[in-house]
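All protein chains but one are shown at their positions in the complex.
Chain nomenclature is as follows: A, B and C, assigned in order of appearance, with residue numbering initiated at 1 for each chain independently.
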Amino acid sequence: MKKLNVGIFGAGRIGQIHANNLSRNPIINIKRIVDPMADKLGEFEKQIGIKIETDPQVIFDDEEIEAVLICTPTDTHVDYIIKSAKAGKHIFCEKPVSLSDEESMRAYKAVKEAGVKFQIGVNRRYDRNFAYVKKMVDEGKVGKLELLRVDSRDPEPPSLDYVKSSGGLFMDMMIHDFDMARYISNQEITEVYVNADAIVNKDIKDIDVDTAIVNLKFSDGAIGVILNSRRAEYGYDQRLEAFGSKGTAMVENDLDANVIYADKDGYHTPNPQYFFLERYTQSYIDEVNDFAQAVFEDRQTSVTFDDAIMAQRCAIAAKESLDTKKPVKVRMID
Amino acid sequence: MKKLNVGIFGAGRIGQIHANNLSRNPIINIKRIVDPMADKLGEFEKQIGIKIETDPQVIFDDEEIEAVLICTPTDTHVDYIIKSAKAGKHIFCEKPVSLSDEESMRAYKAVKEAGVKFQIGVNRRYDRNFAYVKKMVDEGKVGKLELLRVDSRDPEPPSLDYVKSSGGLFMDMMIHDFDMARYISNQEITEVYVNADAIVNKDIKDIDVDTAIVNLKFSDGAIGVILNSRRAEYGYDQRLEAFGSKGTAMVENDLDANVIYADKDGYHTPNPQYFFLERYTQSYIDEVNDFAQAVFEDRQTSVTFDDAIMAQRCAIAAKESLDTKKPVKVRMID
Amino acid sequence: MKKLNVGIFGAGRIGQIHANNLSRNPIINIKRIVDPMADKLGEFEKQIGIKIETDPQVIFDDEEIEAVLICTPTDTHVDYIIKSAKAGKHIFCEKPVSLSDEESMRAYKAVKEAGVKFQIGVNRRYDRNFAYVKKMVDEGKVGKLELLRVDSRDPEPPSLDYVKSSGGLFMDMMIHDFDMARYISNQEITEVYVNADAIVNKDIKDIDVDTAIVNLKFSDGAIGVILNSRRAEYGYDQRLEAFGSKGTAMVENDLDANVIYADKDGYHTPNPQYFFLERYTQSYIDEVNDFAQAVFEDRQTSVTFDDAIMAQRCAIAAKESLDTKKPVKVRMID
Partner (left out) sequence: MKKLNVGIFGAGRIGQIHANNLSRNPIINIKRIVDPMADKLGEFEKQIGIKIETDPQVIFDDEEIEAVLICTPTDTHVDYIIKSAKAGKHIFCEKPVSLSDEESMRAYKAVKEAGVKFQIGVNRRYDRNFAYVKKMVDEGKVGKLELLRVDSRDPEPPSLDYVKSSGGLFMDMMIHDFDMARYISNQEITEVYVNADAIVNKDIKDIDVDTAIVNLKFSDGAIGVILNSRRAEYGYDQRLEAFGSKGTAMVENDLDANVIYADKDGYHTPNPQYFFLERYTQSYIDEVNDFAQAVFEDRQTSVTFDDAIMAQRCAIAAKESLDTKKPVKVRMID
């Protein structure tokens, strides 16, 4: 049986996850993994059974490699995308493409010109709960969508260093929620308005916010709102409500166990699964396998470069709304 | 507008509740209330606006009184029922009719001979949750009933004195659950088997049990089980599951508030409403008003003397099963 | 025992509810009820046992009447409040005071000058669920409040006629939610931004919106959002989430029954209680009795004229934000 040869750029946390997940897919052959820190990756090397290389060129040059995964730091994505596209490789890239629309559009054009497939890493679309609500919306169960709410809260705030290099809450964290809002609604977000502040940690006030309510207007007339917080004491909070003319569909949190305990203080259930690695284990598996399947079947990827650009532009517009204290239109792709 | 004149025997806790509830029904006139402790009931007298009398004969003799409520101690019920029946009064009587089948049947025959209406006080049938499941069963939503489970647990155990005079767990507490099982299933309980012990309080071992699983066989082929405990730390537990060929219908507990609180220890909701007076406030209201309405409309009462006898006979059979450690048939009414 | 003599202006739907509820309070004597349509209120007259009069002056002139309930159309509230205040009566008035801040402030000043007590009718504060969360916030269970969300959706949209005379969604419907946000947070709403449209019924586009997301900034640094819709197919939706540094507290809907039914299509529970009369039955009872108790004990009312003014000013600011598409500051009381 023909296998799909894959190359991976970056063997940090997320690169290792994707590599491990792909290694269980019998139609995949991970041919090369490249990481500048290869010498510190001995344990992963043993586990995955592949010699980690340091020069990315070996992947570009390997004609047997049809598809690549870009799991490197954000500021290198555009470069890897363009070179991969030119080398004729299909591309899976972690979000965001970059922190700049201009840069991202450069990569976008290179991919279009090369005619290679591209998928951005927004794993939550593959979660069974969100996919279930998406299906209900698509089947008309909620009727015409009128109000969309996305709740997304991390269990604990990132370090100050991380905040500084993250591109800010909108680009780093809420970009997932912009994508989710577009995914569930099948509509473009046309305008955003931001109601946000540094509430959890006032020390980051000059560089970022950590609690945000972002208003959305959709291209087909619905309105929506995203609620983000960098910290939730009860854990990783991942909910959504799609309200429409026939009813409402809500994603609830997945808990550590479906157990109810009752004592003199009331009824109690366990907390949500700790963070994205626990909560989205299966989504990460399904995401890369779906990308591989798209390449294998030579069909369009389920998540496209347009999706990547639009979520990024929502984040950029949100930042502008925060700065100007006004609603800001989101620029569409020509 | 013609009103229904009512007399009440007994102004203890439950008598006062019924009196207060009936006093808000514009078609009812509470004409007389009798209690031997009338001199200690000054506050209630003021509240209800009626002079409490001490001689029950005044009710039997009052030709304007069409209906009576018997809220006196259990060992006086039979006597009050027979005298009321002979005086042509319609009767609402608190459960149980008596602790002896022979005694209860004496009252039963007197009521049949007099042709007066009779209703036994099993308020839970009027609860919106249990009534909702009953309706689902009657409408065929669960299909053919196959398995019935009734969970009934008190928040705290009664005093030793109460246990001694109560007639035992089956007659005092589970009689409600036998009635509920008959009500929901529309079937007779034909056989019981008891798996029970004094677990909460070993000191009552010689006189009663406090934790019990009682197996039921129904006349139409279903099987069932009642789980009782005299103590539940989390509060008054009143659940039920009616499982059948098309699905299952479950009564859940009514909580102090429909509120969910989440913190680092998990999700939390309040406890069930404390005990029967809180949990069944509305059932008590609906129960006596339904009795009054039955008299007013000259229709059959919703709960009959046969219901009273059969629940009592289940309790008697359960006691025999506990003593003999064998399944025991429940005697039917000829 | 001394009773509190009360007069009621208006015997429409809400006036009758308050009258019936007060009539069960033994410390209250409803002395007079006035309504211009008295001749059509024969049935209510019989039920409440009081002759309905037509001239409001009889209440102002009755020196035994200490407190009044104003349950007349909104455009008469200010007049009744000012006259009642001048007559030295304590006042309970249905919301809103008026549709104009200037008018409401005239009434406000008259009440302050007369030194009478005043309570505005915001019954939801008395609901056990909302009160439970309020208590959790006050006790510090959620920590410092950071994000507040209020969901409020009616089961079906009002008639076009009603919409025209209602004062608009913000004044008619969301005013309850502004009050709830102030109540739960113990903070003032300082700024609002509106994201809203006529989505349910596009025909009202020129006169009102029916679907709205309103952003809030609070005086103590929290942010919030209110989600309103004039129609929810699944019924009257009354939820809330108070998220803070220690956790989150959520009000869930009260359903028609706490019953779960499972069949081949999944698990099912009944809809929320139909509308405000069913959902807030007990709140209406507790509200007027609390007002009566405040008068009786000569203490401050639990809900004040300041509360009425501030909720109204939020509604006015929301309307301005809708028109200007900008965030609008809410004017404080000097």
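In the analysis below, a contact is a pair of C-beta atoms (placed from the backbone, for glycine too) under 8 Å apart; a residue touches a chain by one contact, two chains touch by 3 or more.
Just so it is clear, the structure is predicted and the values come from calculations on it, not from any experiment.
A.B. asks: Using the touch definition up top, pick the residue from C:76, C:245 or C:271 that touches the left-out chain.
C.D. replies: Final answer for the missing-chain contact: C:271.
A.B. asks: Check the options B:44, B:80, B:193 or B:284 and report the residue that touches the missing chain.
C.D. replies: Reading the full complex, the residue touching the unseen chain is B:193.
A.B. asks: Using the definition of touch stated at the top, determine which of B:119, B:185, B:211 or B:273 touches the missing chain.
C.D. replies: B:211
A.B. asks: With the missing chain put back, one of A:13, A:40, A:128 or A:205 would touch it. Which one?
C.D. replies: Answering carefully, the residue with contact to the hidden chain is A:128.
A.B. asks: For a quick check of understanding: of A:3, A:141 or A:331, which residue touches the chain that isn't displayed?
C.D. replies: A:141
A.B. asks: What chain C residues would touch the chain not displayed?
C.D. replies: Listed in rising order, the touching residues are 233-235, 255, 262-271.
A.B. asks: Considering the whole complex rather than only what is displayed, give the residues of chain A touching the chain that is not shown.
C.D. replies: 24, 26, 47, 128-129, 132-133, 136, 141-142, 246-254, 256-264, 270
A.B. asks: For review purposes, identify every residue of chain B that touches the missing chain, sorted by number.
C.D. replies: 143, 146-147, 149, 153, 193, 195-197, 199-200, 211-213, 215-217, 221-225, 227, 229, 231-234, 237, 243, 245-248, 325-327
Keep this in mind: only the chains that are shown with their structure count from here on.
A.B. asks: Name the shape of the chain contact graph, picking from line, ring, star, complete and other.
C.D. replies: Shape = complete; every chain linked to every other.
A.B. asks: Closest chain to the protein's overall Cα mean, using per-chain Cα means, please.
C.D. replies: Central chain is C.
A.B. asks: With chain centres defined as mean CA positions, report which chain is farthest from chain B.
C.D. replies: A
A.B. asks: With chain centres defined as C-alpha means, what is the inter-centre distance between chain B and chain C in Å?
C.D. replies: 40
A.B. asks: Using Cα averages as centroids, what's the distance between chain A and chain B in whole Å?
C.D. replies: Averaging C-alpha atoms per chain gives centres 58 Å apart.
A.B. asks: Centroid of chain A to centroid of chain C, CA atoms only: how many Å?
C.D. replies: A distance of 43 Å separates the two centres.
A.B. asks: List, in ascending order, every residue of chain B touching at least 2 other chains.
C.D. replies: 262-264, 270
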